[in-house]
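Heads up, the thing below is written out as structure tokens.
A protein chain is absent from this complex, but the other protein chains hold their places.
Here is chain A:
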Amino acid sequence: MTTASRPRVLRRVLAVVVAAAVVGTLAFLWQTSRFPARFSVTEAGHFERGSGPRGALPSGHDHHGSGGVPGAAVTVDDLTEPLDGPADVARTLTARTAPIEVADGAELDGYTLNGSTPGPTIHATQGDLVEVTLVNESVTGGTTLHWHGIDVPNAVDGVAGVTQDAVPVGGTHTYRFVAEDAGTYWYHSHQISHEQVRKGLLGAVVVDPAPGGPVVGGREVAELLRDAVDVPALVHQYGPERTVQGVAGDLVAEVEPGRAARVRVINSDNGAMPVWVGGAPFRLLAIDGTDVHQPPEVRGTAVLVPAGGRADLLVVAPADGAAARVELGGVVAVVVGPAGAAAEATRRPEATLDPLGYGAQAPSGLDPREAARHLPYVIDRQPGFFDGKPGMHWTVNGRTYPDVPMFTVRTGEVVRMTIENRSGQAHPMHLHGHHLVVLARDDVRATGSPWWVDSLEVGDGETYEVAFVADNPGIWMDHCHNLPHATEGLVAHLAYQGVTTPYLLGHGTDNVPE
């Protein structure tokens, strides 16, 4: 070897070393990002107990528990409503793979429940024991039913791989729960949900208040509600067509002049939808199934309904015999008025109703000062690998799925959570099994009626302070309801101390909840 060639050799060695470092680092990141073939949600992430007076849980592992949340004693299967006794509302829903007809006779590949999509609306009265038997006739990937917004017992939450196994073709699964809270809800598959919901496995749930119960809307609202027409308005896009209750156009609610309609808007799509009313004022009666306290009449403002969220609008048909139009994003509408009455379409008002200051203040029944712990839920985005796929991926508290937080709480605690979105996009955050009360947004405190949500639109750059009571033991998903975002890892879980799950996720199982 001559002295002249030494730099060349050195360069070549250096080239190999640098190249090996680059490729080796990427290969390592790729390999470690791949999901295990079979894993339990309780083993995948890290426990996040938050801060606060009771931040530490006794007998806890520090991270990566083996076999469940610290002190696991019960499994999700144990967390049921009393199983005996006849149901007040009993339905069988048969899921099929079937073509869906959209406008102009075009057909799409999709799914139906009892031969239609959306599936049948399930009506119950507060306090009813509801029993729904899901029959999977021909949904090849398996399916489940999740009761979106209903605080059901954990065993019937319907999340494949967390609270049950996906129901295979030929299988059945029975969901039993007491409809404790009146309001507007919906059900949908929580197996391969980004595809199965989009293609039709969904329907509305309406729980009427028990007779003689209190009306928080005030005397005038109670008066209007007495003979109001109830209009479930589940909005869903099939292929290119947005529909309301399966109708790609106007849904007509026949209401005599001076009488009211309760329009129950359900947004089952993946992005927020503005809703406004032309031709009449309206009241925002309920958000995510919870009544607003004394909602004032408003006009010239839009209500933003997040993906997965619901908004009940009370609309009085104009006294002059014309109709009012509840615009659902300006694409489809609910027409409220006497038969044959017309109403002109209107453009979206510039103003957007802010629930933070809407309605009258009232006790929420929850004192955030008593919070036992404070949990951070920071949504961001970073480059890297996700199950072997390179790209920009969502993170929760700086980590990528499945290494996301398992928020750990004890039964009975008041819990505060700060949801901060730094990710560059809005996220409709949905916590299963609980309702959250909004305390503040970007340090502006809530001043209106208690704003209870289960699906909260957290805009880019926004920070929400919320609180909830940990009163429903189990293991609960807490995820983005823009369902493709959930498949991309924007998922965390809330787990109660002492609860574990026998169900598994991963490529080696048939469970794919997102």
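A few notes on this one:
Everything below uses one rule, namely that a contact is a pair of C-beta atoms (placed from the backbone, for glycine too) under 8 Å apart; a residue touches a chain by one contact, two chains touch by 3 or more; residues count from 1.
As a working rule, contacts and distances are computed from a predicted model.
Its record in UniProt calls the unshown chain "Cytochrome c oxidase assembly protein subunit 15", which is the match among "ABC transporter substrate-binding protein", "Chemotaxis protein CheA", "Cytochrome c oxidase assembly protein subunit 15" or "Cation/acetate symporter".
Screening A:Gly115, A:Pro240 or A:Pro502 against the full complex identifies A:Pro240 as the residue touching the chain left out. Screening A:Gly85, A:Gly398, A:Gly424 or A:Pro502 against the full complex identifies A:Gly424 as the residue touching the chain left out. In the complete complex, the hidden chain is touched by one of A:Ile192, A:Met273 or A:Val499, namely A:Met273. Across A:Gly171, A:Gly218, A:Gly246 or A:Gly330, the residue that sits in touch with the chain not pictured is A:Gly330.
Residues of chain A that touch the chain left out of the display are 7-8, 11-12, 14-16, 18-19, 22-23, 26, 194, 198, 235, 237-242, 267, 269-274, 307, 329-331, 381, 383, 389-392, 424-426, 460-461, 482-484.
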